[in-house]
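My questions will all concern the structure given below.
Yeah, one chain of the complex is gone here, protein chain that is, but the others are all in their spots.
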Amino acid sequence: MCVVHNETSTGVTSDIAGVRRAIDAAGHPALLMVDTISSLGSIDFRHDAWGVDVTVGGSQKGLMLPPGLSFNAVGPRALEASRSARLPRAYWGWDEILAANEKGFWPSTPATNLLYGLSEALDMLLEEGLDNVFARHRRHAEATRCAVRAWGLELLCSNPAEYSDSLTAVVMPTDASGKHHDADAFRRVVLEHFNMSLGTGLSKLAGWVFRIGHLGDFNDLMLAGTLAGVEMGLELAGVPHRRGGVQAALEHLTQTARRPLARAA
Amino acid sequence: MCVVHNETSTGVTSDIAGVRRAIDAAGHPALLMVDTISSLGSIDFRHDAWGVDVTVGGSQKGLMLPPGLSFNAVGPRALEASRSARLPRAYWGWDEILAANEKGFWPSTPATNLLYGLSEALDMLLEEGLDNVFARHRRHAEATRCAVRAWGLELLCSNPAEYSDSLTAVVMPTDASGKHHDADAFRRVVLEHFNMSLGTGLSKLAGWVFRIGHLGDFNDLMLAGTLAGVEMGLELAGVPHRRGGVQAALEHLTQTARRPLARAA
Amino acid sequence: MCVVHNETSTGVTSDIAGVRRAIDAAGHPALLMVDTISSLGSIDFRHDAWGVDVTVGGSQKGLMLPPGLSFNAVGPRALEASRSARLPRAYWGWDEILAANEKGFWPSTPATNLLYGLSEALDMLLEEGLDNVFARHRRHAEATRCAVRAWGLELLCSNPAEYSDSLTAVVMPTDASGKHHDADAFRRVVLEHFNMSLGTGLSKLAGWVFRIGHLGDFNDLMLAGTLAGVEMGLELAGVPHRRGGVQAALEHLTQTARRPLARAA
Partner (left out) sequence: MCVVHNETSTGVTSDIAGVRRAIDAAGHPALLMVDTISSLGSIDFRHDAWGVDVTVGGSQKGLMLPPGLSFNAVGPRALEASRSARLPRAYWGWDEILAANEKGFWPSTPATNLLYGLSEALDMLLEEGLDNVFARHRRHAEATRCAVRAWGLELLCSNPAEYSDSLTAVVMPTDASGKHHDADAFRRVVLEHFNMSLGTGLSKLAGWVFRIGHLGDFNDLMLAGTLAGVEMGLELAGVPHRRGGVQAALEHLTQTARRPLARAA
């Protein structure tokens, strides 16, 4: 069973531990594989405690690196299954990688420079403290939702328990005929005026949803700039909305501010 | 006569052409030397047309480079004067520099890597177009003043004809006893919470003025983030103000928005 | 049929056009797939003219980039075959990639920053001119072989028509008992003394072969430094050899020197 921990296209975070419990309750032998591409390093995730068999992560979101690295955390049941699996594989096979890893190597040429970046990124996350990192993302996500509500727009994610801390998908308002204003026309206005690229709606969300990312190397003022770009873009693109989204976000940020930890010299 | 074109400590831009006219009207032989450190590449300046004898500029503001380079533009009257000047000088002497420059050299070891950066910075300014660069700074300065007025705070510069386009100095409000709230305590709150360093009040402005820079490699969303940091900092530091400064700035930016020129690939 | 154009482990370059002719002469329908990882951008290769169906390249050798990008050039027969192929595939499937490429996209997150580097690397290769690039590699390879011969060591590649222009594999000399001196002990001495990492012998060449790379962003003086590290390492590791390898290489380089093209400003 494959589950996305934080769905990039919808801004919905799934209850992985609950999925595991459901599998176990059903007495089903399925392995649990989780995609953490847009949550790893931004939203709390527990490979072992939650009974995940395979976790997939990437370098380009919460780990604050360019794209180019991906990771698998593999538990004992998944390893066992891979030994008898019959799907032809070479590059993706774990056995050769694990054998090389034991000697500190990799079977093919690795993206060496990204590994140096990863070492630095991990130092930065640990210096801030994972709890602080997760709280920072949660606070920015809530401030973003304050803005969306103040604009009178709708969040795509309707269940508060599943709100994503790393990105927010927003539904474009409808006109009199019930048709959504064009999300991509709006995104184009924002890109052209403010050099900011908002996420597009993917597959069946295409054209009526846009996405605001707030993860990784990100702070309060970057969020304020981001939301300002959205609010001005809504106005310039003629999308019906109420003003005051940025203001609402600033109020949330101010009320929840605490002095950040000093950075080491 | 030495004049600062744009005074970094007060946010006041002087009328250089007017100063020249006054010198000429008085029939005085004084040379006119102008400091353009915080205006060059941000605010229109005309060395030749305004009759300036010596212009001094630097790399670290409108030219968008690290500190480390400074420039002199020297007119014929200044050169003539330097030939008979008797102040002892070596490093600062123009003659040796000009002689070396003619062969493409410099008398001492120049900061070579900054010269590569300068070449790129000039390409960027010319690609955007100097008129667009100046208009961008003017628009950001006016948006900043909209925010200051909305906060109910006072601009240090009282003459609108002399408002600076590259930075804005703001007067801290006074309490019941007529004492200014502490500008440096406020600046510390902003630095600690938002990792943003506002300019301090200098010499006789120390303690009751802070400065907002809006120059160089700077765009609408960076300004929005900057003003958000000020507005939240005022709240967190307990400085009396009205909310809505960021909102006012966004309205000005929206009303004056025009599609930016496409950047060359 | 899979062929390596330039075999990294042995320093042997294969005659791809000849392989194609042999397939055709046999009237066999096999597709021809060529690995150009260590030749692309260093040794002349002709995907179309030589009738190759699939060419595989990478960023980290002749293209002078960090590892992290790989390329497929795919001809019409290979595309046709892929449409009816039944091996399960997802990431490696060409159809989805080609469909996205037409709109300027990629189905998954690409290693964006390496694409910027690739654009610059291609500009550099075209500025030098591919013929000059290939001639440069050929000249450095021949100078390297001059050094190896002068040391009295043996080239692993015994057929001059198949000498590699991008790397040279060298056989360690044998002692009285016919046993090869330890290539990895020698490589360790070079690494520790000169901070230079020579290639190790791979699989059945392990322990008795070492490899000298001379490709990519490489010039005469870098080759001289490289060969100096080998010659001093042979001495320090107690490997029997004659002196004068560097000297022989310098003589070849001097005799074949021509003024390099001026680099554009």
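Points to keep in mind about this one:
By written order: A, B and C. Residues from 1 in each chain.
In this section, a residue touches a chain if its C-beta (ideal position, glycine included) is under 8 Å from a C-beta of that chain, and two chains touch if they have at least 3 such contacts.
Just so we're clear, the structure is a prediction, and the values are computed from it rather than from any experiment.
Within the entire complex, contacts from the absent chain reach the displayed chains B, C. Touch with the chain omitted from the figure is made, among C:L31, C:A100, C:L205 or C:L250, by C:L250.
Considering the full assembly, C:M222 is the residue among C:C2, C:A17, C:L98 or C:M222 that touches the omitted chain. In the full complex, chain C contacts the hidden chain through residues 192-196, 219-222, 224-226, 228-229, 231-232, 235-236, 243-244, 246-247, 250, 253-254, 257, 259-260. Although one chain is hidden here, its contacts on chain B can still be listed: residues 58, 60, 66-68, 87-88, 109-114.
The rule we apply is simple: only the chains that are shown with their structure count from here on.
Listed here as common contacts of chain B and chain C: A.
Most remote from chain B, judged by the distance between CA-atom centroids, is C.
When chain pairs are compared by contacting C-beta pairs, A-B ranks highest.
Distance from each chain's C-alpha mean to the overall C-alpha mean is smallest for A. With centres defined as mean CA coordinates, chain C is found 53 Å away from chain B. The distance from the centre of chain A to the centre of chain B, with each centre set as the mean of the Cα atoms, comes to 39 Å.
Annotation for chain B: no residues touch two or more other chains.
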